[in-house]
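In this view, the complex is presented without one of its protein chains, the others remaining in place.
Going in written order, the chains are labelled A, B, C and D, and every chain counts its residues from 1.
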Amino acid sequence: MNEPRTLLSIDRVSKSFGRVKAVEDISLDIRENEFFALLGPSGCGKTTLLRMLAGFEPPSDGRILLDGRDITRTPPNKRPVNLMFQSYALFPHMSVRANVSYGLEMERLPAKEIRSRVDAILTTTELVSFADRKPEQLSGGQRQRVALARALVKRPRLLLLDEPLGALDKKLRGAMQLELKRLQNEVGITFVIVTHDQEESLVMADRIAVLKDGRLLQCDAPRAVYEHPCDRFVADFIGVTNFLQGKATADGVLTSNGVKIAGKVPNMLSPGVATVAAVRPERIRLFPSPETANRVAGTVEALAYQGLDLQLHVRTPLSDKPFLVRVTADAVDRQPVSAGDQVELGWDAADVRIYAD
Amino acid sequence: MNEPRTLLSIDRVSKSFGRVKAVEDISLDIRENEFFALLGPSGCGKTTLLRMLAGFEPPSDGRILLDGRDITRTPPNKRPVNLMFQSYALFPHMSVRANVSYGLEMERLPAKEIRSRVDAILTTTELVSFADRKPEQLSGGQRQRVALARALVKRPRLLLLDEPLGALDKKLRGAMQLELKRLQNEVGITFVIVTHDQEESLVMADRIAVLKDGRLLQCDAPRAVYEHPCDRFVADFIGVTNFLQGKATADGVLTSNGVKIAGKVPNMLSPGVATVAAVRPERIRLFPSPETANRVAGTVEALAYQGLDLQLHVRTPLSDKPFLVRVTADAVDRQPVSAGDQVELGWDAADVRIYAD
Amino acid sequence: MAERSPGTRRALWLVLTLVFAFLYIPIAVLVALSFNNAGLPTAWSGFSLKWYASLAGNSAILSAGLNTLIVGLISTTIATLLGTLLAIGVEMRRQFGKGLEALIFAPMIIPDIVLAIALLSFFSMLNVTMGLQTIIVAHVVFNLAFVCSVVRARLKNFDWSIVEASADLGASAITTFRRVTLPVILPAVVAGALLAFTLSVDEFIIAFFTAGAGKASTTLPIQIYSMIRFGITPEINALATIVMAVSVVALTLSQRLNREVIGQ
Amino acid sequence: MAPALAWLTALMVVPCALVLTLAFFRRGIYGGIEYTVTLENFGLVFDPLYARIFLKSAYIAGTATGIAVIIGYAAAYAIAAAPRRLQPVFLFFAVLPFWSNYLIRTYAWIVLLNREGLITQLLRWVGYTGEPPSMLYTEGAVIAGLVYNYLPFVILACYAPLSRLNPELGEASRDLGASSVTTFRRIILPLTVPGIAAGAVFVFVLSIGNFVTPALLGGGRFQMIGNLVYDQFLTVNDWPFGAALAIALIAVMLLVLMAQSQFADRAAGRTIEARGGADG
Partner (left out) sequence: ADLVVSNWDGYMAPDAMEAFKTATGVSGEVVVHATNEEIMGKLVASGGKGYDVIFVSSPFAEVLNKLGLTEPMDHAKIPNLANLYPEATKLPHDVGNSFSVPYTWGTTGLCYRSDLVKEAPTSWNDLLVPSDDLMGKTTMLATDRWLLAAGQLDKGFSVNETDPAKLAEVKDLLISAKKNLLAYDDTTFYSKLVSGEALMVQAWDGWCNYGIAEKPEIKYVIPKEGSDLWVDTMVVMKASQNKDAAFKFINFMLDAKNHAWAAQNIDYKVPNKPAMESLPADFLAKFPNMAMPVADLVKFEQLRDVGNAQRDYAKIVSEIKAAQ
């Protein structure tokens, strides 16, 4: 692959609503043909950022460049960018078909082409039988699909999707994810997607940006973000993590009750500084081999059946909170554990991440 | 535990909108203090059913009983039932606090009690700093939390939640799930919840009902639904499943290309009938022991990293679609596989479900 | 949410300026004439307050003015209430026959004179005492329809789920109306009320027919229409000027009061 | 709802029905009623003269309606776009002139427009010497007078739906590539058609029943249809025929209005059997 080209540059953009700072000094490059996910807690500024990219909200500060051209003040209809609204913003007076056709009509495409493209996207989004209904006659998920279809059918250079699949069931969501991927690959659309479904972002995105309180915390490939969160917040936000508080040592963390956790300490953390060690539940083995760097005994407090796996809550001397351990149902079938059992847990030093506390 | 008491009976309820049959002949009992989840594909009638329970939509047919009393025609404000709307339905002219207080004011509670209950729920839903904002000044997730808070604060006998957590990130969703469980246990509220998050329903619900096209397919405990889906649709809808088509034999399925799958055949399926065998990906072991009832060789086509686990796509002679196999990242660390590898897969006869096709 | 471009903003201000100029040019003439020395609206013949003085001495006009205000305020209040409720009722469940639709439009299109004569005949058949009360009742008939129309126009884009939410939270229909529906559609209700008041204070035929025999129920339009035989004297212009001035003062005060009481 | 319907039934339906049934009787020689049932009044209604008057007044009222709707909608749009707290003030000032009296306002127009009026004097003052323009006693003057007097009603009616239009809909349209003009035409306008329709109905029904403006600004050169009914009742003292004319008039207008209301519903995207909860 060639060096990826930058499609959109967000250059030190900020946005305030009165005293509320919704977006603060964010710089980001979105690459051509990339699938880019925006993650962050509710209210962190994701929608606001997308609205600025689409051109509805002038940034209070900063610039937005598309293909190197400053489009900060370009009106929405002059940008090759489309936004699917979090609240859908369907035209209530138009049928599903009319809603979806609208954007293509604006491009003055031939009626035949409009018809065929609209038919195609209605088929993909399983809306064919609702084509003549008005939005108010649809279910929540159906409305969301109309909004999605309306944005997708335009095939813009850059498509901004604000929680596009949140109201869909897993099956349909899977199908829609495939469709988005197909559009990315076949049509060459660049996507920026807001999602609360972590699995979705981890599976689909080429890169993920994590926002908090209007600021950008980390921007990287999903696996990198998952495996190497830049700080405690990100580690906590993405996936599930066990945190162990203590003080930094040369080669790990000494917890408050004197247990040593082996792990790589970042350079900036000098020994003695308050730190926190993080371990993912799926990195923890039951009954580890004796060479395992970190080992601890505990009592199983609870088992939560999670469909695919079991999550064990194990009481250990390491912290007040139960340690979370994820094991496959299959593994448990072979070596049964139940509440009250004594177990030994273990994990490698390489699986420990250490952060300032 | 005593025999659970029935709180709400849905008795052969149907609802049509013109020619559209949104709900068809559904009968269900919701038990006192139960956490009941409604699942089903988009447009299957979940919202419509809840709206009938809340009293907004008179059923076209059938009755609804609360504590044995017929409330089919009782107006919404006379029912000890609250609904959190899928579209939130926040009062646009009221602040967050006023929205949340509203329901308690209707009960003419003392101002002090209102204040303290509202404060408490605003804290739980992390809305304290937004108490004075109007809904239009909130982010999507914040709005959803206001809707949730407004419903929860009432502590009704029966709380209907229509996708209450869909717009929240995983962390916040987890916290809210805990809060719902707490209310169920401490306050004794009965919940009916619509969710698209399967994990959520599997983890939280006491029972799950699966709907399709307005009809009830299965109603059972989560584990029962997951492990013993009543038909192919449910098996496919809940979780991920590998389907293998073929004909019924006495003790399993003979696939079209002559492979025998061992499994228990339901009585109603006489040999020779077109059937489908279903196996969950997490039930499949790599390199199984020789005693394993079902074994097949295949080639790894792809590995999808899923944060916690790896999903292998394995090409086998069993069907045209790749076989999905779920393994823990940890297991793969110990016994690495990569695309192109030859592997052997195996699963027990007890893990096979067989349905009419 | 999103802001408008400066070009658009300028265009909108231009529209407002032009429209208000159009509305106020004749009003400027009217006000000027109230200070004109001469009685005929032919030419300016010097500044004078004499029409204000003679107005002060004209009890017929003053009492008619007061009657008009009473009729206007009361009929507007009743019509706004009834019309709004009607609009909500009709729009909430749109499953009505043409009959109801016709009933709601009828007061607007029945020729004034028919309604006037019908009401008068009806009242005298029933031996109802005529007076301000009969004018009010009659004005409510047509005002109700006008208010209903305006409010319905607003309700076509109304999100009914908030009404359901209110009922769900335990509010009675009345509470829902008072605390949810009304505040949300208030701009339209205010618009309807302004319209009703405007119609009422200018209405002549129906008022004339439903008025009692006596000054106690003579309204300003009745008074003014009868004065037309001699051309309108600037006294009426003076009265109109005062009415408008008082209204502006009242609005200013209420705005200030609002700001002080409610804050913001 | 019930109280309003009761009010209308008791104070409109019953009294008007009583008067309108007179259409089936005959004028007495001295203007009283002769109680013999006849349909002849309805026959008289079909005189082409009345159709002509109806068309003419519909044309004048229609033109006034069209102009008032355009100006009024623009004004309402601008008001709805103004800062929230200024909006009621603008509305108030839009109706304030109309709390003076109709006749006085009309006279003010005469003062402005008559051949020796202010405008002519203004023209003379800037050096114009020709024949003064004749602006009064024409169709145009009547239309202008009607537009002037009923403009605030359109503003009020259009403001109602414009005041709380979900701004995201406009944004969505712009986002999909529509210019602001197209967005207006295809999104904003259809969603506010109910207001326009209501405003149009107001101007039209008030204009077609108006008798002051045609008499004063139109020089009495033509009558509105409402006048015809007025004349039958008051000048001719022929209540039966007046009632028949009124019934015909009401019937025609009702048909028009009900068509309009259906159209407004359709334009705003409302459908029967729909339920609440649409976004916005």
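Remarks
Definition applied: a residue touches a chain if its C-beta (ideal position, glycine included) is under 8 Å from a C-beta of that chain, and two chains touch if they have at least 3 such contacts.
Computed from a predicted structure; not experimentally measured.
Partner chains of the missing chain, restricted to those shown and counted over the full complex, are C, D. Among C:149, C:198, C:223 or C:241, only C:223 touches the chain that is left out of the view.
If you put the hidden chain back, the residue from C:19, C:120 or C:145 that touches it is C:120. If you put the missing chain back, the residues of chain C touching it would be 40-42, 60, 113, 116-117, 120-121, 123-124, 130, 205, 208-209, 212-215, 218, 222-223, 225-231. Mapped onto chain D, contacts with the missing chain fall at residues 27, 29-32, 49, 52-53, 56, 110, 114-116, 134, 136-137, 215-216, 218-223, 228, 231-238, 241.
Assume only the chains that are shown with their structure count from here on.
Across A-D and B-C, the chain pair carrying more C-beta contacts is A-D. One inter-chain figure worth recording: chain B and chain C are separated by 56 Å, centre to centre, where each centre is the mean of the chain's CA atoms. Taken residue by residue, chain D touches two or more other chains at 166, 168, 171, 180, 191, 268, 272-273, 275-280, whereas all remaining positions touch fewer. In chain B, 17, 56, 85-87, 89 are the positions where the chain touches two or more neighbouring chains simultaneously.
Contact residues of chain C toward chain D in the complex are 1-2, 4, 8-9, 12-13, 15-16, 19-20, 22-27, 29-30, 33, 41-42, 82-83, 85-86, 88-90, 94-95, 98, 100-115, 117-119, 121-122, 137-138, 140-141, 144, 146, 148-154, 156-157, 159-161, 163-164, 184, 187-188, 190-192, 194-195, 197-198, 201-202, 204-205, 220-221, 224-225, 228, 232, 236-237, 240-241, 243-244, 247-248, 251, 255. Of all residues in chain D, only 1-5, 7-9, 11-16, 18-20, 71, 74-75, 77-79, 81-82, 87-105, 107-112, 116, 118, 148, 151-153, 155-157, 159-161, 163-168, 171, 180, 191, 194-195, 197-198, 201-202, 205, 209, 226, 229-230, 233-234, 239, 242-243, 246, 249-250, 253-254, 257-258, 261, 264-265, 268, 270, 272, 275-280 touch chain C in the complex they form.
Note for the complex: chain A touches chain D at residues 54-56, 75-77, 81-83, 85, 87-94, 102-103, 106-107, 134-137, 143, 150, 154.
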